[in-house]
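Yeah, one chain of the complex is gone here, protein chain that is, but the others are all in their spots.
On to chain A.
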Amino acid sequence: MKHFLLSLFFLAIATTTLSAQKYFTRTGHIIFSSDTPIEKIEAKNDKATCVVDTEAGEMAFAVLIKAFSFEKALMQEHFNENYMESGKFPKATFKGSIGNMAMIDLGKDGTYPAQVKGEMTIHGVTQPVETEGVFVVKDGKISASANFVVLTQDYNIDIPAVVRDNIAKEIVVDVTVDLEPLKTK
C-alpha cells in the first residue's frame, strides 16, 4: 500500500512536469535602440511570439517587422522601406538552444541565467548568435529577458551615407517575455 501511494505520488509529479514542457507567449516585448551623438532612435514591438521547450532545451522567437512602432512616422517609413525592406522580409526570427537547460527549473521560483545559442534571421540574412539571457520565476510566473547587440552590416542592412552619422552601426536589442504554459491538446 505504501509503495502504491509512493508510486502514485511520483506519477503525479511526473505528469505535472510533463504537462508543462512548453511555455509560450504572443505578447513579447522587443525594443531596439540606436544611439548616436546626433540622434537617439527607439522602436518597440509588443507582439513578438516566443516558445520555450524545456524538455528539448530549445527556444524560438518570431516578430513582425512592420509592427515596430517609432515615435516619428518618417523614421518608421525609412526603417520599413529603405533599411529592413519589410515588404519583402516581413519577419525576423530566432531559433536556438539553451545550453544550461539542466540547471533551469521553471517550476520553481528563482533567477536562472541562460546560455542561448542559435540562428537569427533578419532582413533575409541568417547569422549565428550567442547571448546570455535570464529566466525569472516569481510566484509561479515565468518571465525571460535578454539584451544583445545586432550589427546592421551583418544583415546586409545598408544605411545611406547622408544619415550614416544618425544611425548607429550597433543596434541594442532588448527582449522581455512573460511565458505561460502551453496547453497541448
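Please note the rule applied: a residue touches a chain if its C-beta (ideal position, glycine included) is under 8 Å from a C-beta of that chain, and two chains touch if they have at least 3 such contacts; residues count from 1.
Here, contacts and distances are computed from a predicted model.
Colleague: Choose one: "Nitric oxide reductase activation protein NorD", "tRNA_anti-like", "Branched-chain amino acid ABC transporter permease" or "TIGR02588 family protein". The correct choice is the protein name in UniProt for the chain not shown.
Modeller: "tRNA_anti-like"
Colleague: Among the options A:Arg26, A:Lys40, A:Lys141 or A:Arg164, which residue touches the chain absent from this view?
Modeller: A:Arg26
Colleague: Which of these touches the unseen chain: A:Asp46, A:Asp105, A:Asp154 or A:Asp174?
Modeller: Once the missing chain is taken into account, the touching residue is A:Asp46.
Colleague: In the full complex, which residues of chain A touch the absent chain?
Modeller: Where chain A meets the chain not shown: residues 26-27, 29, 46-47, 49, 62-67, 69, 72-74, 76, 80, 86-87, 90-91, 185.
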